[in-house]
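I am attaching a structure below and will ask some questions about it afterwards.
Just one protein chain is left out here, and the rest sit where they should.
Right after this comes subunit A.
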Amino acid sequence: MSVDVDKPAEPPAAAPPAQPEPIKAIPVRHYGRWVAALVVIGLLVLLVRAFASGKVNWGAIPEYMFNADILKGLRNTLWITVLSMVIGIVLGVVLAVMRQSKNPVTKSVAWFYVWFFRGTPVYVQLFLWFNLGLVFQYIDIMPIYKDEWSDFMTPFLCALLGLGLNEAAYMAEICRAGLNAVDEGQTEAAHALGMSHGRTLRRIVVPQAMRVIVPPTGNEVINMLKTSSLVIAVQYYDLLQAAQNVGRDSGVVVEMLILAAAWYLIATTVLSIGQYYLERYYARGASRQLPPTPFQRLKAKLAGPNRAGGAA
C-alpha cells in the first residue's frame, strides 16, 4: 500500500495513526491468589510424600494391567454397562411416552414405576433381585418357559435387571424433560403441514429433544459404568470383583484397587470424548456456528500459528 506515500501535506511522523498508543498501567496485584496457590501446592506435596513413604508396590500395577482376569472383569463391566443402558433407554422412552399419554392407566403406571425405582437405592434393588430365589422356587411363564429359579436368575441376569430397570426410571425423566423442552409451535407447524402425530414426533420433536436428552444420557452412561461396580452384591464378576480377587491372591490389594480405578478412569475418559462429538452432532442448527473440535483447533494451530482465531 504505497499509494499515498507521496502525499506532501502529511508529515511522515503522523503516518500511522491507526494504532493508538496502548494504555500503560500497573495491574492489580492478586496476593490472595499467590497464597492460595502456595497452600494447595503444599498440601499436594504432603500427599505425594505420604504415598511415597507408604509400601505401595507400584510395579504391580503395570504388571497386572493386562492380566487375563482383570481384562475379563473389565469386559464384563463394559458389557453390563452397555446392556443395562440399552434396557434403560428403551424402557425409559416407553415410560416417557406412557407418561405423556392421555390414557390414565398407562400414565399412572409410568408414574408409579418412576416413583418406586427412583425412590429406592440400586444396591437394595440388586439385593432384592439376588434374593428373590428365597420366595420363588420356579419360574413358570406358562406355555413358554419353566425352570428352577436359581438356574434362571444368574448373577448376570440379576445385575442386568437391577441396573437396567433402575436406569429406566431415570431415563424416563430425562426423555420427558427433553420432549417437553421442544417448543409447542414446532408441533403446530408440523400439524399445519398435514403431518400425523407419529410423524411429527419422529421427524420434528424427537430430533430436537435429542439435544436436551443426549448430554444427561451421556452422564448416565458414565454413571452406569461406575455404578456397575455395585453388582458385587449379586456376585457378578466385574472389574472390581476381578481386582479384589487378584489382589487377595497376589497380596497386592491396594495396588489392584488403584489399577481398577485407573481402568474406570480410562473408560470414562473415552466415553466423555464420545459424548462431546455426539452433543456436537445434535447441536446442529441450534447455534449459528459449531465450535471447532479439538482436532480442528489443533490443525488450525499447526497450519499457521499467526492467524489463530481467524480460521473460521
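Just so it is clear, contacts are C-beta pairs under 8 Å (C-beta built on N, C-alpha and C of every residue); 3 or more make two chains touch, one makes a residue touch a chain; residues count from 1.
Please note the rule applied: contacts and distances are computed from a predicted model.
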Identity of the absent chain, which is to be given by its UniProt protein name, from "ABC-type polar-amino-acid transporter", "Ring-1,2-phenylacetyl-CoA epoxidase subunit PaaA", "Pyruvate dehydrogenase E1 component subunit beta" or "NAD(P)/FAD-dependent oxidoreductase": "ABC-type polar-amino-acid transporter"
Option from A:61, A:177 or A:195 whose C-beta touches the chain left out: A:195
Of A:203, A:248 or A:297, the one touching the omitted chain in the full complex: A:203
Touching residues on subunit A - with respect to the absent chain: 183, 185-186, 188-197, 199, 203-204, 207-208, 284-288
